[in-house]
Structure formats: structure tokens, C-alpha cells
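A protein chain is absent from this complex, but the other protein chains hold their places.
Which chain is which? They are A, B and C, in the order written, and residues in each are numbered from 1.
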Amino acid sequence: MPDTLADLRRALAEAYRIVANEGILDAFGHISVRHPGNPNRYFLSRSRAPGLVQADDILEYDLDSSPIVPPVTRPYSERVIHGEIFKARPDVNAVCHHHAPSIMPFAISGVPLVPVFHLGAAMGQSAPVWDSRDEFGDTNLLVVKPEEGASLARALGKYAVVVMRRHGATVVGGELRELVFRTLYSAKNAEHQLAAHVLGHVSPLTPGEAEMAGQLNLAPGPLARAYEYWVRRLADKEGRGKSDTSVRAAEAAARRPNPGAAVPGKASVTKTSGAKKAKAKPKPKGKKR
Amino acid sequence: MPDTLADLRRALAEAYRIVANEGILDAFGHISVRHPGNPNRYFLSRSRAPGLVQADDILEYDLDSSPIVPPVTRPYSERVIHGEIFKARPDVNAVCHHHAPSIMPFAISGVPLVPVFHLGAAMGQSAPVWDSRDEFGDTNLLVVKPEEGASLARALGKYAVVVMRRHGATVVGGELRELVFRTLYSAKNAEHQLAAHVLGHVSPLTPGEAEMAGQLNLAPGPLARAYEYWVRRLADKEGRGKSDTSVRAAEAAARRPNPGAAVPGKASVTKTSGAKKAKAKPKPKGKKR
Amino acid sequence: MPDTLADLRRALAEAYRIVANEGILDAFGHISVRHPGNPNRYFLSRSRAPGLVQADDILEYDLDSSPIVPPVTRPYSERVIHGEIFKARPDVNAVCHHHAPSIMPFAISGVPLVPVFHLGAAMGQSAPVWDSRDEFGDTNLLVVKPEEGASLARALGKYAVVVMRRHGATVVGGELRELVFRTLYSAKNAEHQLAAHVLGHVSPLTPGEAEMAGQLNLAPGPLARAYEYWVRRLADKEGRGKSDTSVRAAEAAARRPNPGAAVPGKASVTKTSGAKKAKAKPKPKGKKR
Partner (left out) sequence: MPDTLADLRRALAEAYRIVANEGILDAFGHISVRHPGNPNRYFLSRSRAPGLVQADDILEYDLDSSPIVPPVTRPYSERVIHGEIFKARPDVNAVCHHHAPSIMPFAISGVPLVPVFHLGAAMGQSAPVWDSRDEFGDTNLLVVKPEEGASLARALGKYAVVVMRRHGATVVGGELRELVFRTLYSAKNAEHQLAAHVLGHVSPLTPGEAEMAGQLNLAPGPLARAYEYWVRRLADKEGRGKSDTSVRAAEAAARRPNPGAAVPGKASVTKTSGAKKAKAKPKPKGKKR
């Protein structure tokens, strides 16, 4: 977690550019994080293409999506997506709204998105679908009114991803890096599901598999490994070197033996990495990674 | 809008390279703009691959597609597409003819292209299809004779995109950046429509949704945001820096709170970005973005 | 056409790297040209990945595919493809054998490749299929024996492209740049045909359209335009600048008003580019481009 609000703005701007660099965002879409010191506020970029967002583009809003300081630039018109979800879901601290190419066929067709591989379980066991037509009839499809945002938040319910008919998807996370992981791997899951559909047999994870695999993916270890990769790919693309501050921080985090306190599999890692070449014993299912 | 004809030539050449850089144009295809001071003339590059076009490649034509100054280079053979559409459609000031990979399956199969997501509504509610065989029988499929161009313009009618069987598509716009937006997002719409077709359920926008979403996409705000993104991607690809004149101009345009006079949603933006954290009130449907 | 054999070797090596840079060749596949001064000899690289081939990798062979000078490097094992086709087809002066991703589904399935858009007509009206099993039963699928090469050449017959079951394709041309154009656009045709198949309606060009469009595509004007584009893309990828010799030569060729003597549409271009803004008159069908 960032130490200061300045760090938070930098981390959020980097997340915009990572998700864009991985092909999920183009000129549109946006990411927010809740204020770590004030749950009634959140941060979101001014209206700018995600791949270009920098720390000083980040604005602060209250949960009614009104700016704290009068902005001299244009805000995103769909910011109520963020404000209304932060209101409805106290456990959510980061939100991404996007139109990823791999998600669009599901948003257009209404065919349910289901987890089809272990990393795809980051999306959860299923993803509800929201159709603006149901409550609001013909609109321009953007979510700009508070009641539209609230309706979307209700459709999201307790889930991690909500598919928006003829529009895109919105993804939520407990923190920013978890959100990025879930956003990228739920999009990859959609890509694989479509291709399996072409072969004629989509065979999803069982609820038990989805539950266990989902917890695993978002554990500190895999998250730190994946984040180092995305940070480095972005730095390479932007011509920053390996000695870039952000790259070095991500590298150090991924190198730590125990990147987090509540890491599933932490005990197991410690045990099997002990020196004496002790025979690794079978351990109870679902306890480690 | 460019201040001088020199600026216009630069903007047009940049549009060629943007549309090529985004994968819509390869060695073929072309873009024109009507002369801002003389509606009976238009500008078009000499016969050159779009990704390479520079300001001094731009030639001037009358609406019969005859050059104003005898060119010392080769012209595009299909320039009547532009001249005949400018004749038939006084509201059109920019035209793009292309063979985008995502459009080709529709051009080959004749399956109608329909708007399937909000940004895709930039294509309009539907796109007519023109088949050179209907009037001209077997040809080499190029549109080179004035009567062929006139026939295509009739097929286009009042629409924004016309699909050309076994050939490609032609897209029109009120101004150059609108044309670029419509060209790129109608191609993306085609990509998504094909993928949704694979899932078995293509569910288009209603006429009302297509109308409202279409107006919204081409409003000054979204247009400026998207254009900054495309200009920057091109500058990055061409090794020009952030301090490039064109990049800085696009950045400044996207930063302005009110990029245009008649911006839908302008009032709304002003209201909800007011400082006092006033509760945003529901507003009438379809009025803002 | 290159002036000297040294130029020819450079042009051939560049063609290898162009076709690789456009995604048609990977670690495998090869291109040959007939010796301009001795029809019983041809040039082919030593066994090397096409994207890496340089002028000094080019070896000289007789039509039995034996090297003229004992090579100190490994030759391609499938060089009889080239030798046997040069024997059977005096009109052919360049040959490309490849496993392009877009061609493979047709090579695997045996579904006939047909021209589906004007540029795809570069493949001709149809492409015969050769199956090594028919004459040779189970083999390792490579074409290494003279009788295998001769069998493939018979299957090619008078056509421009032959699809090889469970293997790839071989493409021929009257000269090197024509071969490159045909190779790239027949692969693109395959990509579009597959996508149209997904939509359920593949509607090919009529024989008349294929004939006229095919002639047009390979005329000097379009060829010079496309070649400048591919040469420049390769130079950009290889970090050579715009002032690179090869780039400047391609640029000059594409700029010339009449890049060749027998250019279809040459008269037409001259006429409509005359200065006086004379009304362009309808001209007889199929005569120009």
C-alpha cells in the first residue's frame, strides 16, 4: 500500500497505464481507488485516455461523485459508477470500468461469463449482467445519473464483475493491485471461453474450484509476481529503465519470501524450502499454493 | 479546426497516419477533406501508402476529381469516391475509404453491420451495402469512373458508412476528427459483432439508443479525449516526443473543460463539478454525457 | 529490376525479411529468384530463418537444385520446390514457400481458397491443392526429393498459388516484387475468407472480376506503392532511417507518375491529371485503375 496520497496518485496513474498497456483500455474506461483515510471519498483521473494518465491528472470526489476541489479540467461523465459502488460496497476499495475486446461479445450477446481456468477464477463463480434498458429504457448507454449508478451497483451485488449489456463491464477489488489482476484475468478468461465455445464444449470450474482458485490467485505471492511483470512491461514500453523507482519497488516486493501476512501457502513455502532436502509430505487439500 | 491550409494539410496527413497506425489502413485506402474556403474543392494525398503520407503529399482536386495543379506524381485512381460524395452530400466534409480487416467479413458475406455497443453507434443505426455488380456487372472492383462514384454516393444516401461488397467500406464525417473517430469505432464495432455472432446472439442497439449514443460519441469532449490518445500513440510510434507540437495541441484540447460550444453534457459537467459537493440531482434522460 | 547480381542478392534478402516482418514467415519458409542472365539457375538463401537473411546468405543453384559453388553452410532441404517449379514454368521468376497462419486452416481442412476481395484476386481465380499422400503415401511431409518437387509443380500447373495439405503453400510470380505482393495478399485473402465463413456466407469474386482485379493489383503503380510501404516498415523495425538507400529507392519508385511502361490505367491517369480541371469523362469499363 502506498505511504502517502502522492504515492497513491502515482500508483493509481500507473494502474491506468498498465491496464491500457495490456490491451484492456483504449481511449475510454477508468479506474478509481477509495481514499485510504476517508471512506467517503475516492480518487479518479480527469477525463483522459487511460494510457496517458499521470499522477497530477487524479482528482478527488465525494461518494456523490462531486469534486472536492473545483476542477479546471473535464471530469469523466460516468464517475457515478465509482461513487455508487463505493457507497454500496464498503469492502470495495478500487473499481475499474472498461470495454475490453474480449468481454464485448458477452456484453453484446448476453451469454453468461463463467470461470473456465484457474486464473480466470479471479472473476468469481459468476458475473451478473446489467441491462440499462430494464430500468431506464432507451438511453445513450452511459451511466451518468446517480440512479443509473445505483442500479448498476445493485446488479453487481456481492459479485466481483458485472457485465453491462451493449456497453462493457465493471470490476471491483479490495485494493488496487487485486483489481488490476482481476480485470486482466477476467478479460483473459472471456477470451478463452469464447475460443472453447468455438470448439463446442465450455466446461466451467465447479463452485468449489472457483472458490479455491479465486482465493489463491489474489494471494500476495502471485499478485506480487504478476505486478512486477506488468510494471516492467509498462516501463519498457515507456522507455524507463530497470532502475526506475516503480520497477525496483515491484521487483523487491516480488522477491520477498513472504510478501504478505495472510498469504495462503506461506507455511508450506517455508516448510518445503527448508534446507535439509527433507521429503515433502502430502498436505491437506486446498491449504496452500 | 486548422487555421491555415498548411495546417489543414498537416492535419490531414496526420489523420492518414493515425488511421494506419490503428490498423485500419495498410498499403491502400485514403482520406480526404473538403476545402474549408471553397466547397467545390477537396484535398487528398497523392497515391501513397497512408502510413507514409506527409503534408506535402496532399493534392487539391475539384469535385470532378481533376487536379487543380498538374501533379508530377501519381494520383489515387479511386478519387471519384471522394469527389462524388462531396457533390452529393453538402453536409460531409471528410471521407475515408478503407479495407479494414474487421469490416471485410461483412463486405464479403453481405451480413448487415449493426451497432452493437455505445461507441459503435458512431456508425449510425445501420449501414447500406453497395455492390458494384448491380449496375456495372463484372469490373476490377475499383471505383474509378465518375458514374461508379455517383452510384456509390447514391447507395450511401443519408448514412455515415457504406459497405462495399468484395471490396471494403467508405465512411463520411462532418469534419476530419469526427471521421477518424467514426472510422475507428465502426471497425471496432464490426470486430465485436463478429465475435458476438460466434456466441450466437447479436443484439443490436435500438434505434433510440443508436441515435443518442451516436450523438454522444462525437461530442467535443469524447472526441478530444480520443484524439489526444491517437495523436500520442502515433507520435510514440514515430519517435516524436511529448513535446511534439501536434501532441501538445491535442493535449491542450483534451484538457479544456469545454472543448466546444455545442457540447452535449456541457451544462451537466459544469453543474456536477461545482465545488460545494452539492448532491448531484437526476437529470432528464439523454441530455448529457 | 536490380542492376547487378549484388543488387539482386540484396533485393532477395530484403524480400525474405519483408515477408517475415509482415507475419507470413517465421523460422521457416524460403524465397527464390531465377538468375536474370541464366534461366537455368536460381538464387536461394542458405538454411536460415527468413527474418535474418542477408545478401551474403544467398546461394546459387542449378535447376536440379545442386549448388554451383560447394557451400560451407547448410542449404534448405526443400530447395527442389524452387528448382522443379522453375523447370516447369518458364514464365515464373520468383517462388515463395511458406506456412502462413492464415493459410494453414485451408491447408489442414482442404476447404478451397477462393478470391473474396479485389486485392485477394492476386491469388488468381482459384488455387489447386497438392496432397503428398496421393503419390508418396506417408512421408515426413517435406518436399525434398526431385520427384516430390516435380509432383508439386504439376499440381501448381498454370496457377499462381498451390495449397499443400498439412504443410502450407507455395506461391509464384513473374518477378520478385509481384511475388511478395501475391504472397501477402493471398494470405490476407485467406484471413478474410475464414472470417466470412464464420458469418456463414462466403461470396467469391466472379471469374471476370478475379481476372480484372488480379491484373490491376500487380500493375506497376499499386506494386510500387505497396512496396514502398513494406520496405519502410522493415527499415523502421530494423532501426534504419528514412535515408536508408533501399527506402529512398522505393520512395522514388512510388513517386514516379508512370512507374512502368505497360501500366493499366496509365493513359487515364495522364488524362485526368491534366491541368485545366477538364470534366473527367466516363471511360470504358475495365480499362483503367
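Of note:
Operating definition for what follows: a residue touches a chain if its C-beta (ideal position, glycine included) is under 8 Å from a C-beta of that chain, and two chains touch if they have at least 3 such contacts.
The shown structure was predicted, so the numbers you read here are calculated from the model rather than taken from an experiment.
Across the whole complex, the hidden chain's contacts among the shown chains comprise A, C. Within the whole complex, the absent chain has one touching residue among A:A13, A:L59 or A:L119, and that is A:L119. Remark: the omitted chain is touched by one listed residue; of C:H99, C:R154 or C:R240 this is C:H99.
Of the listed positions C:T139, C:T245 or C:N258, the one in contact with the omitted chain in the full complex is C:T139. Subunit A meets the missing chain through residues 116-119, 121, 188, 191-193, 195-196, 198-203, 205-206, 208-209, 212-213, 215-216, 221-222, 225-226, 228-230, 232-233, 254-259, 265, 268-269, 272-283, 285-286, 288-289. In the full complex, subunit C contacts the hidden chain through residues 26-28, 46-49, 51-52, 62, 64-75, 77, 80, 99, 101, 104-111, 133, 136-142, 144-147, 165-168, 194, 197-198.
Just so we're on the same page, only the chains that are shown with their structure count from here on.
In whole angstrom, the spacing between the mean C-alpha positions of subunit B and subunit C is 32.
Within subunit A, not a single residue touches two or more of the remaining chains.
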